[in-house]
Every structure is written in C-alpha cells, then in structure tokens.
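Take a look at the structure below.
A protein chain is absent from this complex, but the other protein chains hold their places.
For chain A:
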Amino acid sequence: MALLLVMLGVALLANLSLGSVYIPLKATLEILAGGEAARESWGYIIWNYRLPKALTALLVGSGLSLSGLLMQTLFRNPLAGPFVLGVSSGASLGAALLIMGASLLAGGSSAWLVNDVSLALASGFGSLVVLLTVLLVSARLKDAMALLIVGLMFGSITAALVTVLSYFAPAEQLQQYIFWSYGSLGNLGWGQLGLLGVFCLVGTAIGLGLVKALNALLLGEKYAQSLGISLSRTRAWIILGTGLLAGGITAFAGPIAFIGLAVPHLTRQLLRSQDHRVLLPGVLLYGGILMLFCDLVAQLPFSAYVLPINAITSLVGAPVVIWLLVRRRRMIF
C-alpha cells in the first residue's frame, strides 16, 4: 500500500512534467510550491492545463475503479464493470441527443447549444434517467443476475437509439459525437473539477460505508443476509454509489473504457486479498496511477499530438491484464 502511494506521487509528477512542452521536474516542484516559474509560460501550463488534467485523471481512474469493484462484488461476476448497469449508454444517449438530435430538430443553427457544460449536463441527465430506471427495476427483482441482464438490455436499447440518431445526423455532428465518445480528461476547468470531486467524494464515502456488506457478499447473498445484511438496501446503495461515480465521471470526461473493469483485478493480484477494507483504498490508488500513466502516454511526450484517452487505456491496460493472468496462471476473484 505504501508502494502504491509512492507510485502515485511519481506518476503525478511525471504527468505534470512531461507533455508537448517538457518542464523539468525541479521547475515543476517549484511551481507547485507556489514559487516563481523559471519561464512564465511554464507556470501557466501547469496551473491552467496540466494540474487540472492530472487531477481529473486521478479522480476518473480512482472513481471508475471503485465503481468497477462495487459492481464485480455485487454481481459476483469478474466481467462486471462500472458501466454494466447502462450508466455510460445513458450518458451516450444524452450526449447523442444533444449533439445530433439538436441539429436534426433545429437545423444548422444549433451549434451554439453544444458546449462542454451542456454536454456534461446532457450526459449526466442521460445516466441519471437510466440509473433511476434500473433502481426501480431492481426493487422488483430478487436475483442480482437478472439485474445484470436488465442493465445489458438497457445498454442495447440506448445503443440502438444512438445508431438511429447517427444514421440521420450530418457528418459534422456525427464526428463531434465520435470525438465525445473517445473520452477526454483535458476539458475541465477548476469549477467543473470541483464538482467532479464532490461526486467522487460522495461516491467513495458510500463505498466506504458499504465495506462490511461487501465483505459479507463474498460468501453469497444468502449468507450475507444471514449475517444481518439487508440485501435490498445494500443493492440500492451500491447502485447509487456506482451511479454517482461512473455517471459523474462520464458526464465530465466521456465514456472511459476498460479501467473500471481491469483495476479491481489488478489490485486483487497485487495485494493478494479479497478483503474490501484493503481493496477499496487499493483500487483508488491503483486506478489513479494507471489513469495518470495512460494520460501520460496519450499526450505523447515531446510531440504536439494527443491521442484519444479511450484507446490508450485499453492499449496499455489489456496487455498488463493478460500478462498478469498468464504469469500467475490463476485469477483471484
């Protein structure tokens, strides 16, 4: 755990110092400490661009990993991730409706409608609608597996609606939507970052409050109930926590794939534990580190290019997971 903390610090500093403009580590530290920057532009880059982006990466990585852990424990399914309940498909539908729907209804004059804030609102609203529907349905379902299928079905429905919208949308709007779906960490100002921080903080607090119930769920739902855990209440809190984390993150940074699915597995392998008192801080740290690293790769140090973060998370993460599984031969779940 201490190792993870140190690695997080290193990843954060590397992320701040490397990019299209290289800022020496010493200068980076001086700027962060409030000192005078050796070059004025460096201070500007750090404070207004790289630090918000690094903090976004940290929140996104930690939050998605935690919601992935919650989903995997709730469904006892190693393939579950933060988006299995349809949170990201809801967000996509919201974004698609705003970007492509507005242009279909209002014609070409609607471009002013689409900006970072309205996009965040639309996708956040989309996740919320799907989430509330899932919550309502879950109250009527006894079986967690059935809930998983329902979440997947919602995903299919929204994906189909997005397809229909894209079919009719003009090329320009379609491209804008596709760019949104790549995910982005660099669009948040300090105000939005604060809001995202609140979402993540509340989501993490809910996760922390669930630690005991999550550990009891390792035995199975019936045993958990026999230990005094209320299944319906626990399920509702898990859905709410996941919704806040994954929904909030998707609203601000777009649908970021893979991290939420992979980090809980990586953390179990690393810490060799199933205890959520260990796993919860573990996934928060590990998720943050991995996301900072992915962002570092995505901004292609010493070049002016920035790659879509969504592609990098999978490109970097998937081989790591495969390598770990092959080396250890056995998955801890």
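Just so we're on the same page, a residue touches a chain if its C-beta (ideal position, glycine included) is under 8 Å from a C-beta of that chain, and two chains touch if they have at least 3 such contacts; residues count from 1.
One rule holds for everything that comes next: contacts and distances are computed from a predicted model.
Engineer: Of the options "ABC transporter ATP-binding protein", "Chemotaxis protein CheW", "protein-glutamate methylesterase" or "Putative FAD-linked oxidoreductase", which is the UniProt protein name for the chain that has been left out of view?
Structural biologist: "ABC transporter ATP-binding protein"
Engineer: Which residue among A:211, A:236, A:297 or A:324 touches the omitted chain?
Structural biologist: Hidden-chain contact among the options goes to A:211.
Engineer: Taking the entire complex into account, which one of A:9, A:194 or A:220 touches the absent chain?
Structural biologist: Only one of A:9, A:194 or A:220 touches the chain omitted from view, namely A:220.
Engineer: Suppose we count only contacts with the excluded chain; which residues of chain A make the list?
Structural biologist: Touch set of chain A with respect to the missing chain: 76, 209, 211-212, 215-223, 225-230, 274-275, 277, 332-333.
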